[in-house]
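Input: a single structure, listed below in structure tokens.
Of the protein chains in this complex, all but one are displayed in their positions.
Up next is subunit A:
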Amino acid sequence: MSQIFDRRRTTLAAVLGALLASTMAGYAADDTIKVGVLHSLSGTMAISETTLKDTVLYLIDEQNKKGGVLGKKLEAVVVDPASNWPLFAEKARELISQDKVSVVFGCWTSVSRKSVLPVFKELNSILFYPVQYEGEESERNVFYTGAAPNQQAIPAVDYLMKEEGVQRWVLAGTDYVYPRTTNKILEAYLKAKGVADDDIMINYTPFGHSDWQSIVADIKKFGSAGKKTAVVSTINGDANVPFYKELGNQGIKAEDIPVVAFSVGEEELAGIDTKPLVGHLAAWNYFQSVDSEANAAFIDGWHQFIKNDKRTTNDPMEATYIGFNAWVKAVEAAGTTDVDPVIDTLVGTTVPNLSGGYATIMPNHHITKPVLIGEIQDDGQFDIVSETAPVVGDEWSDYLEGSKDLISDWRKPLSCGNFNVATGKCGGNS
């Protein structure tokens, strides 16, 4: 194993070296700004995270073509935490203290983010986290460029209520923190909208669940109660393919019981024949099919960089794009890569997103995003059927008992990630 790792890493380093050497002529090695990339390149999460590593490399390449940042070239430092949560913390420490990177782009799962948090706090560095997550967190050293639940789940449910007239809800998810929290928020939200207990079915499955026969049959059964039914899916990763295959096999069509998913994007659909799935939905803040000039340019550049014009783009890639450009802009505005001034400058920074609008970093270190609802097409792409105005990420959900009184504002003088408006104190509910 380690042999293959080393070889991979050596080739990677060689390629990187060549790449940098070709663009770096005339610069001494310490005349660069180092950017850390902390995404798993092996193990179970490699399926999702490898693409994000490539995205950061692509963005750095583009930025260097434009002359770099503050007159210096950017240099990527890529490490492989191998889908191993404790290793994420070790690699983060290595990036910050040994490689002296100015910023880190990384993590996918919440548990990996939680694992690196103490390191970023202790060594005071910046992490850009590009994936949709369950919220309930706001840290000074982290910028969350993916969606909070109110930027994905709640607008999706609103769409189903309005457009499809859905009255019965199946909340199906993989058994871990993101689906559990999201479903808790959704359940509270649905009940606030007057949905009865009997009309909500919550179902959890283990990671990598592959036999969906009885659950799909249950959904069918639940859906035959005379009321329009929809499935809200927080099913994660690999389990989606067999789930959708089973839906197709049992003849559940989107016109009968639509499924709206929060973790299924263009990459996940690449492994399925989508003809039986036409009409099922996904809620994201970006789709490859977005019709905008910025997106067309991004996709073109990406295909050239990765040398494969079949590669798809997806939402976490857009989140990485926004985070990267915001950091570049903030560094240029602050005139330095030092962590504290950059963190202060980042709040309020506005950069274009890929769907033709703008994303602003809010004082709670989350960003504004429009919510797009897309229907799966037979070519594996999404047809956008609804788009909202930009929504501010709500880190502490208003629909959860423990967090409805909390707000976060990292501007001075408050500088607090969990300010309790009921007690008027910083420090959560304690």
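Miscellaneous remarks
Quick note on the criterion: a contact is a pair of C-beta atoms (placed from the backbone, for glycine too) under 8 Å apart; a residue touches a chain by one contact, two chains touch by 3 or more; residues count from 1.
Following the convention adopted for this analysis, contacts and distances are computed from a predicted model.
Taken from the listed names "Urea ABC transporter permease subunit UrtB", "NADH-quinone oxidoreductase subunit I", "Biphenyl 2,3-dioxygenase subunit beta" or "Spore germination protein KC", the protein name that UniProt assigns to the chain not shown is "Urea ABC transporter permease subunit UrtB". When the omitted chain is restored, the residue from A:S224, A:T350 or A:N429 that touches it is A:S224. If you put the hidden chain back, the residue from A:D31, A:E122 or A:E163 that touches it is A:E163.
Among the residues A:G67, A:P86, A:P118 or A:P206, only A:P206 touches the chain that is left out of the figure. Summarising the interface, subunit A meets the missing chain with residues 1, 4-5, 8, 42, 44, 46-47, 50, 163-165, 175, 203-206, 208-211, 213-215, 217-218, 220-221, 223-227, 238, 241-242, 245-246, 249-251, 253-256, 258, 267-268, 270-273, 276, 279, 375, 383, 385.
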